[in-house]
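One chain of protein is taken out of this complex; the other chains stay put.
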Amino acid sequence: MHIAINSEPFDPWQVLNDYQNEKSELQGKYGATAVFVGTMRDFNEGDDVSEMFLEHYPGMTEHHLENICSQATGEHQLLDSLVVHRVGVIQPNDPIVLVAVWTAHRKQAFEACREIMEDLKSKAPFWKKEQLNDGQNRWVGKNTKGY
Amino acid sequence: MHIAINSEPFDPWQVLNDYQNEKSELQGKYGATAVFVGTMRDFNEGDDVSEMFLEHYPGMTEHHLENICSQATGEHQLLDSLVVHRVGVIQPNDPIVLVAVWTAHRKQAFEACREIMEDLKSKAPFWKKEQLNDGQNRWVGKNTKGY
Amino acid sequence: MTIQVKFFASMRDLMGDDQSISRDIVEQQGIQTVDDVWTYCAQGKEKPSNVLIAVNMDYVDGQTQVKAGDEVAFFPPVTGG
Partner (left out) sequence: MTIQVKFFASMRDLMGDDQSISRDIVEQQGIQTVDDVWTYCAQGKEKPSNVLIAVNMDYVDGQTQVKAGDEVAFFPPVTGG
């Protein structure tokens, strides 16, 4: 299980490649990997968005991401899990969040990946402020429903 | 939408990286990417498996994978989808299948990725023959349930 | 004109011809349906209840009519992914 808060851009495929290569003890044991990547769009709620600022609560964010992954590990027999989340100034097309889980069977992987992502969306203390093309900026009020 | 049947090993993270980099028209438009990777384990149904042979029905396999992705594209407003599947002789820890979808919102991505995978498991003509450590080999009788 | 018949995986093993996955049968032998194709090829072997059938790469059932030029395939439940 690994949790990371990144203030610099990250490449989710490179992160996954590096993480999996380090986990030699997993080799041959996992049959399923489910991954979600959230990426910044250049539009939201009908407006063009030029940039975003992502704030978090250092300490509490990591604490809750660890809780979320620990709970999913128990419920879905995860062999491993990984969450990476960007903070700071973010540009369109930048990856914002990566969630990955490794399991023996696909049912657990699909369900755990989605649950971790929904828990992150509803519980992990992150806040987005959008900079619009017209120069205005605004806090995003709430996340869209995931189910 | 891209479908590939590979008789050689592939690296799913490299494939995703290359595919996404080529799709400049998607940049800034997708907010969600859901990915599933199925990987060969070194055990199945209580036995150690040393190697696997994956047979397919050339033509019909591609035809059905295209149907499956087209249907998901319409139902879940996919911006893009990618399926790669290995055939031939496969070693433990080799990736067998990669399914990836790109959408504006996460709900569609999670649902489409899982549906494509379940449809692939139940409809796409592939068959696995396992070589056990004791020298025996056997056709896998049926896939496990995904829900 | 002929009908091309293919067997895959354990269905090919069942047919006892491990090397050939494809055989052509000539049309004029009273073969009207997919089940007739099975009967013609199977030399008395019963069709397994879980067999899957495709004509021209689409799934069909045993009562489906076949015609010259068709490709008929018999195979077990699929186990990909």
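In order of appearance the chains are A, B and C, and numbering begins at 1 in each one.
In this section, contacts are C-beta pairs under 8 Å (C-beta built on N, C-alpha and C of every residue); 3 or more make two chains touch, one makes a residue touch a chain.
The shown structure was predicted, so the numbers you read here are calculated from the model rather than taken from an experiment.
Trainee: Check the whole complex and report which displayed chains the hidden chain contacts.
Mentor: A
Trainee: Which listed residue, A:41, A:76, A:106 or A:128, touches the chain dropped from view?
Mentor: A:128
Trainee: In the full complex, which bits of subunit A touch the chain not displayed? Write them out.
Mentor: 38, 54-57, 59-60, 63-64, 85, 96-97, 117, 120-129, 139-143
Keep in mind that, in the parts below, only the chains that are shown with their structure count from here on.
Trainee: Between subunit A and subunit B, what is the gap in Å from one C-alpha centre to the other?
Mentor: Taking the average C-alpha coordinate of subunit A and of subunit B, the gap between them is 22 Å.
Trainee: If you average the Cα atoms of subunit B and of subunit C to get two centres, how far apart are those centres in Å?
Mentor: Between these chains, centre-to-centre, one finds 27 Å.
Trainee: Could you work out how far the Cα centre of subunit A sits from that of subunit C, in whole Å?
Mentor: 48
Trainee: Going by the touch rule set out above, which residues of subunit B reach two or more other chains?
Mentor: 38, 117
Trainee: Which residue numbers or ranges of subunit C touch two or more of the other chains?
Mentor: Residue numbers touching two or more other chains: 81.
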